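For reference, the structure I am asking about is given below.
Missing here: one protein chain of the complex. Every other protein chain is in place.
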Amino acid sequence: MRHRARWIALATGAVVAVLAVVLATQVGTDPRADANKSHLLGQNAPSVDLPTLDGGRVRSSDLAGKVVVVNFWNSWCIPCQEEHPALVEFFRRHAADPGFAMVGIVRDDTEGAIRRYVNDEGVPYTVALDPGAEASLEFGTRGQPETYAISPDGVIAGTQFGPSSVTNLENLYAAARGQR
Amino acid sequence: MKATLGVLALALGASGALLGIGTLAVGLARGDDRLLRVGRRYVYVVLAAALLAAAVMEWALLTHDFSLAYVANNNARATPLLYTITGLWAALEGSILLWGLVLGGYLAFVAHKFRNRATDPLVAWALLVGLVVALFFFGLMLGPANPFKTLGTVPSDGQGPNPILQNHPLMAFHPPMLYLGYVGFTVPFSFAIASLVTGRFGEGWLSETRRATLVAWGFLTVGIVLGAWWSYEVLGWGGYWAWDPVENASLLPWLTATAFIHSVMVQERRGMLRVWNLSLVIATFCLTILGTFLTRSGILNSVHSFTQSAIGPTLLVFLGIVAATGIGLIAWRGDRLRAPGRIDSAVSRESAFLANNLLFAALAFVVLLGTVYPLIAEALQNKQLSVGEPYFDRMTTPLGIALLFLMAAAPALPWRRTSGDVLRDRLLVPAWAGALTMVLAVALGARELAQVLAFGLGAFAVAGIVRQYVIGGRGRRRTTGEAWPVALVRMVRGNPRLYGGLVVHVGVVIVAVAIASSSAYSTKREVRLAEGQSATVRGYTLTYNGSHSQRSGQKNTVSADIRVRRGGDDLGTYAPSISTFPNASQGIGTPSVRTGFREDVYLTLVSSPNEQGRVTIGVAVNPMVLWLWVGGGVMALGTIVALSPSLRRRTKRVPEPVPVEPTPLEPEKVPV
Partner (left out) sequence: MSRRNVAWIALAAVVVITLAIVAWPGGGRPSDAARVRSVSSELRCPDCESQSIAQSSTETARAARADIRQRVAAGQSDGEIRQAYIDKFGPSILLKPESGGLGILVWGLPAAALVLGAGGLVLALRRWRREPHLHPTDADRELVQRARPR
């Protein structure tokens, strides 16, 4: 029973030290890292059937056999506006390829705002609406912009959370083509 | 110019603290009283420097001096005056400056209060420890968290404060209150360290710092309640407590401090629990630093992560030093500190305080574990997890209920020991009040165990408090013949600590009942309305009467006019809104709340009018929420009463029957 306080204090000290080490190892790591990568990588892409802005529909079944790049975006998100030129440039490079398709799915926005944006900025690829956010949920999106590359056999081969550059997009494309 | 002046002030504060530490240290080592008297005065230098630095910062904010990076980031020409002033605590660097200022104030208070005992090594050591803490924060501001950093090119306009920090006047009160609480715990900590170093284990330092601890506790309580209020009025998710890491960080020291406020009474009365109380004081201070670290290092997801900065590692090192010092000193001195003492019965006030401490410690442990568990999981398994409301609710509810029970029963327990008869006499009426409340709640349809117990135990506790007031007042009337109001006031002033404490308990019951009701009986709906359309939610008819937008300063606001009716009564028009700011991509929703005694109607604008002119309105009917703020106010009031000077030092107690047993003859023992 002698030095009881000492032993308790030392045991507490040991626990605190372990906690401090745990905290120290986590300084500088990003608590959102997990939220910034897709858990669907390597899985079959969810199938979608969405209305497009020009009155048509975009269906997964129609896109089978192609490399599909899906970009979730909207009109009010500033990073989406930042990446817009890169998306347009990337699409222009591959637009002629019959084995390639690109769809921008609108996440969390109104049709009117999107129409205005498309009129002002120009979006050369298909713009699909996602009423009820079902596709956004199916893809496991946490926000926008998020970009997914789907291989011809329908597997998600690459993802990019946050604004992408042309290089990013080319890498995604290569991954979906199976060239990497 | 302002930057230079500000940095000079910070340097003055740091060097003042350093010189104070040096002078006191040399004075203590040589036993030179003159040095100790001089050393004390450096505390005032620190306060003056902090005042000067804060004044410079306010001056820069008020004159929109965007050559300072801090001003450019947290102020804009169009920022309203109130939020220009509150800009001082709108981001990290300014908050640290406020911290330094408050710390300077507390230290000066201590230095002034003990001016006649400046040569007492205990006081000198306490001031030295306080100055070390001050030195750390001034060092922080001179290093990684410099509020007076300048910009190479001066922007023509600043970014303005974070949008959600310029949306409600509570912003002016919540952070300073919190800091007054947080920083105040430095005082008992300093004295605890001083008493460990000097080996002066008497109860003297306790009663001397009790006031400071209680002041800090009161401010922290108010700060936490205001934070909940702010969250409810501004964030628009309909709740007031989300178990966000930052909220938890403010709750942790509150829990250990509450434990201390109770257990310290055992030490004052019986001279026991010295080691435990010192540990609580040190733990409280460590938890304030830990909280600052968790919220400012950006290692946790939080709505409060307004700024991320490089001060994380520095804070962690400081925390390590503080914890190691405290634990090391206790390990070194702990066994000598132990006082002989006995507790006669498991059914006594002492034992109740021990149980109280066990529960508060368990609560603090749960909150701490839940908060850092994502970090542990990531360190051990590289897996990211979240711990949220469902976990905390599940774990804290039973502990809270147990604490309510203790709060109801314990004040009736006499010190030392009691007989079952006395206890059964004292508790019978309050217990029946509780039981009948439970029956009433169940009859009215309550079917949740936690809620029913909270209502019942709350009534039990309040009835016990009323009984104590009535019996005390009656006793006084019998001896003095005063009228009831006079008797009650004089009774309270005769023992403000006891009766103020009981008022705090009433506040706690009000808060507990409000939490229990609002968490279980809220209704939440979303309705989509075109202009002129109505919807009915839980008896309230809401009519959408169109929307309008307006610009003020940097803010662009769309609000929807919603007329609220209940039956035939028109309750007025409420305008929930969404504001957009140039420095934020997403709109910030501002709820509009119809506050009522029984329930609130909480309206949010979920989406602005679409092409067809329809809006989506979030409607929540939250019962009893008003009583949370009322309860917080009652707790503050009770704290003020408890702090008021006692009319007489020793009150003549109203005799309550305490059975006195003859003490058996035992070998006499000389206290060590």
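Letters are used for the chains, namely A and B, taken in the order the chains are written, and counting of residues starts over at 1 for each.
One rule holds in what follows: contacts are C-beta pairs under 8 Å (C-beta built on N, C-alpha and C of every residue); 3 or more make two chains touch, one makes a residue touch a chain.
This structure is a prediction, so every number in the text was calculated from the model and none was measured.
Touching the chain that is not shown, out of B:R77, B:R115 or B:R394: B:R394 (per the contact rule at the top). Note that of B:L178, B:M438, B:I588 or B:M635, the residue touching the chain absent from this view is B:M438. For the chain left out of this panel, the touching residue among A:D97, A:E134 or A:D153 is A:E134.
Looking at B:G130, B:P147, B:G298 or B:G618, the residue that reaches the missing chain in the full complex is B:G618. Remark: the omitted chain is touched by one listed residue; of B:G27, B:G87, B:P161 or B:G238 this is B:G238. For chain A, the residues touching the absent chain in the complete assembly are 34-35, 39-40, 107-108, 132-134, 136-137, 140-143.
Chain B residues in contact with the hidden partner, per the touch definition given at the top, are 237-239, 242-244, 272, 301-303, 340-346, 351, 354-355, 358, 361-362, 365-366, 369-370, 373-374, 376-377, 380-381, 383-391, 394-395, 424-425, 428, 431-432, 435-436, 438-439, 442, 446-449, 452, 456, 524, 526, 604, 606, 618, 663-664, 666-671.
Here is the rule we go by: only the chains that are shown with their structure count from here on.
Centre-to-centre, using mean CA coordinates, chain A is 40 Å away from chain B. For chain A in complex with chain B, the touching residues are 2-6, 8-10, 12-13, 16, 19-20, 22-29, 31-35, 76-79, 110-112.
By the touch criterion stated above, chain B contacts chain A in their complex at residues 275, 279, 293, 297-301, 312-313, 316, 319-320, 323-324, 327-328, 330-332, 334-335, 337-338, 372, 374-376, 378-379, 384, 585-587, 607, 610-611.
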